[in-house]
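These notes are about the structure you will find just below.
A single protein chain has been omitted from the complex, and every remaining protein chain is retained in its original position.
By letter and in written order, the chains are A, B and C; residue numbering begins at 1 in each of them.
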Amino acid sequence: MTNNKKIKVGILGASGYTGSDLVRLLINHPNVDIKLLTAERKAGQTMADIFPHFIGHDLPILNKIGEIDWATVEVDVIFCALPHATSQEIIKGIFEQTSGKKQIKVIDLSADFRLRDPDTYKRWYGNDHTAIALQPRAIYGLTEYYRESVKSADLVACPGCYPTAILLALKPLLKQDLIKSEDIIIDAKSGVTGAGRSLRESNLFTEVSEAMNPYGVGHHRHMPEIEQELSVSAESAVTMSFTPHLVPMNRGELITAYVKLEENKTIEDLRKGLAVTCDKEHFMTLLKEDQMPATRMVRGSNNFVVNVYKDRIKGRAIVIAAIDNLVKGSSGQAIQNMNVMMGLDEECGLKQVALFP
Amino acid sequence: MTNNKKIKVGILGASGYTGSDLVRLLINHPNVDIKLLTAERKAGQTMADIFPHFIGHDLPILNKIGEIDWATVEVDVIFCALPHATSQEIIKGIFEQTSGKKQIKVIDLSADFRLRDPDTYKRWYGNDHTAIALQPRAIYGLTEYYRESVKSADLVACPGCYPTAILLALKPLLKQDLIKSEDIIIDAKSGVTGAGRSLRESNLFTEVSEAMNPYGVGHHRHMPEIEQELSVSAESAVTMSFTPHLVPMNRGELITAYVKLEENKTIEDLRKGLAVTCDKEHFMTLLKEDQMPATRMVRGSNNFVVNVYKDRIKGRAIVIAAIDNLVKGSSGQAIQNMNVMMGLDEECGLKQVALFP
Amino acid sequence: MTNNKKIKVGILGASGYTGSDLVRLLINHPNVDIKLLTAERKAGQTMADIFPHFIGHDLPILNKIGEIDWATVEVDVIFCALPHATSQEIIKGIFEQTSGKKQIKVIDLSADFRLRDPDTYKRWYGNDHTAIALQPRAIYGLTEYYRESVKSADLVACPGCYPTAILLALKPLLKQDLIKSEDIIIDAKSGVTGAGRSLRESNLFTEVSEAMNPYGVGHHRHMPEIEQELSVSAESAVTMSFTPHLVPMNRGELITAYVKLEENKTIEDLRKGLAVTCDKEHFMTLLKEDQMPATRMVRGSNNFVVNVYKDRIKGRAIVIAAIDNLVKGSSGQAIQNMNVMMGLDEECGLKQVALFP
Partner (left out) sequence: MTNNKKIKVGILGASGYTGSDLVRLLINHPNVDIKLLTAERKAGQTMADIFPHFIGHDLPILNKIGEIDWATVEVDVIFCALPHATSQEIIKGIFEQTSGKKQIKVIDLSADFRLRDPDTYKRWYGNDHTAIALQPRAIYGLTEYYRESVKSADLVACPGCYPTAILLALKPLLKQDLIKSEDIIIDAKSGVTGAGRSLRESNLFTEVSEAMNPYGVGHHRHMPEIEQELSVSAESAVTMSFTPHLVPMNRGELITAYVKLEENKTIEDLRKGLAVTCDKEHFMTLLKEDQMPATRMVRGSNNFVVNVYKDRIKGRAIVIAAIDNLVKGSSGQAIQNMNVMMGLDEECGLKQVALFP
């Protein structure tokens, strides 16, 4: 790629928080031109009409997906930030219309292509998958673990926010046989953007502020995805406990994982195991022994921070990690995948320092 | 006690949040007169000078403890809301000065008389206990479990806020052999008042707001107290895992406990076991099956809400409970104990509905 | 009224925040029995289903208004917490159905009977008033100024939250000719409960949190009501400037009023003028000279706090006041009116101390 040829990107579903964070990050990405934005109900408006913090930025008018001719539209990469179940149809259509004519790469931020088993998909999401043929083509976009496959992929399924935090924390430990694959208990806490911009009573300021609420206990849809990927690292089927909680803050996700050490392993072994992975990754940091991961360390940035502690129960350890759910847990990770797919420096456009306070 | 003879109470350490919540609740207690308030550094000021929400209420001027003659002061009950380690000396002095002259009852809200074993106290709090002789006299003031002893006590040690929530949730289950005493993992979340009014960087709005922080991982001082009391119910030594987190809210505490079912026990058994206890208690509520405990249900009130859920890991259950850390977790529970000690209706002065939103 | 005969009350529209705060306060009112609760879309449910903080309280099941036979229902007082424009029809129906059969007193918390001039009503609310005949009967329920009329009223129109704070602050000064009636500028700040529980994007946590938003600049519906009542005190037509702002908090309203001193009047005169009124009122407090009104002083309580300061511009003063918008600004004031209408002590059931922190 030469300097004067920028990547042309489109964002489908730009009126949600994930879509808008893609725009925020891509506006200043040195190798990208945002060429296409869609939002069905807000078509005809500008991003600044919907998100006034974009005032002053020159962006395409919002369009409807149905009005795009995929065979001719000048776009190299599509970010698909549409609701679950909607994505699969749209993406199938894009590939069909462009087949043999041009190459478009699709980065999907929904759950539609994350699960390898269509039955599991149906059981957790309630509908038949309508693009099963595309599934083998989809690469699970946890960049740190599927980088090589992502490089040549034309369809990447970005992980959910909880899976991202959990997998980055536990995969290094499982792969190195440092912790057991059984009895993994994860207590997760997320900011309210995790629930999107939908008009639900439970998302009102008055309901969330000054409050701490668990939700989806025992049946959150991120579970099968987490188990699928932990099982890969453990090389055996993992069933884990996962309980998310809603925190009165906008951004940020903290996971506290209670795990069992493998025989003869120590906390120091776990630290070393995490260090091996963190040291070679751009966006993963193992904190010092006395530091605790906190969401304010990563607000607005693509970073992941982690640490591990001795539990009071013998043979157990506590692994704590934090990410920004909208960045590393969603839009930032999607751009990281784009960088890999397009042969760019993986950090390109993702060097923002966290905004604190 | 006749109707026209109110209980005269004193509050030592009235300038902290625990002290001020005692005042808030006792002002409207129908059987109480607040006769004495102390605050060393603020002596000479009024409560309204320090806490302007008391403006318009007629309260004693703040005094210094050293200026009180315990043998003659007209007080029936002392609430001691002083820092840990300070309480023991003061309470020893009160009992010495009043011995043989008058009877004063002391309700201590600090940690000084919670631990039965002086060695455990020293190990966790770092100093020798200076009133060991008083320890056997101190009743652990978890009213629901020590009501009979509290009735005749003249020294009650109120539980910490985390222990209150955890013990009310798990003691019924352990006592009825519904859960195992091993491998109990507790993930706790607390509002910022849990840290008091002290000037620490970690308590600043800018550090806490829009953030989620774990703290005291593996070594929080409430641990030995929780284990002591869980062991009583389990009739064996319990060692548990406990990880607290700081949430950007003022009041409220949520605990998520990951426990193992005893053989052949089901979630329905656990529900029934909790119901047995909750049904006979004023301040304990088992929620309906599909409801989730949340701190907003109990803000400003003396209530405890709990529920139990099936875990995805076979043989495990998730128990979730919420209290207001300043009320049921501290000042409200102290008044509940006073009611029991003075032969009043246990709910007296504690009927406030939670403030929501 | 004898002790053993409690006032039977009904609350129409109990599923909103105003309705639920009426319930919170009336549950512990010593002279009240809640006999009737309505909520159209939630009929058949319990208050605890909708507002889980009421769990454990014995309350009537939610009903539909259309199913109530007003001629026979055993209710002495109706609180009407329905949306603007709905109230007038319902209240007209109540009076028609009970006329000549029984006496029911109605306390309306909507805007429907606040404006004396039907044309003004239509201009600001957009619809014709459908119960004009009832308007002369309606007493404006700013208790401190219409107490005598409220005593014998059977229809009381409770002021809006902003008008309450503004009128209590400025009426004493206008009536005593201490400030000029021209060029009154009011900058108001309100918590989010002021917007109710409606599902609007602007009420989402993510939109309000960490943000400060003005709204309704130059055209808020509370304006004509404020001007109507300021004009009464000024004995001349008042036109004022009023700009509300939304603050990321649940409860509380702060108004900052920029006013001109009358000739030869001083700040000290204004203090004295406010003191005259505050000293004789239960719920009004003039702060000390160096104290500043703040919403945390009144959270959850029926109190109003005020102070006055010298402005840097010669001849100008700054008057600052705070209330809890849901209590003194709505439900608490409604109960205060009920107390007056039913011959009870005005403070009855309204002695809650503010909840701080």
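Operating definition for what follows: contacts are C-beta pairs under 8 Å (C-beta built on N, C-alpha and C of every residue); 3 or more make two chains touch, one makes a residue touch a chain.
Owing to the predicted nature of the structure, the values given are computational and were not obtained by experimental measurement.
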Message: For the chain not shown, which residue from C:245, C:282 or C:351 touches it across the whole complex?
response: C:245
Statement: Touch assignment to the omitted chain, from A:217, A:274 or A:305, lands on A:305
- line: Out of C:72, C:99 or C:213, the sole contact with the unshown chain comes from C:213
- prompt: For subunit B, which residues touch the unseen chain?
  reply: 17, 192-193, 197, 199-201, 203-210, 248-250
- request: Kindly note down the residues of subunit A that lie in touch with the hidden chain.
  value: 17, 20, 23-24, 27-28, 51-57, 192-193, 209-210, 250-251, 285, 287, 291, 294, 296-301, 303, 305, 351-357
- line: Listed in rising order, the subunit C residues that touch the chain left out are 183, 185, 187, 189, 191, 206-207, 209-215, 217-218, 223, 239-243, 245, 247-252, 254, 256, 258, 292-296, 299, 309-314, 316, 318, 320, 322, 357
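One rule holds for everything that comes next: only the chains that are shown with their structure count from here on.
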Statement: Farthest CA centroid from subunit B: chain A
Query: Across all chain pairs, which one has the most C-beta contacts?
result: A-B
Query: If you average the CA atoms of subunit B and of subunit C, how far apart do the two points sit, in angstrom?
result: 36
Task: Could you check subunit A for residues that touch two or more other chains and list them?
output: 206-207, 209-210, 248-250
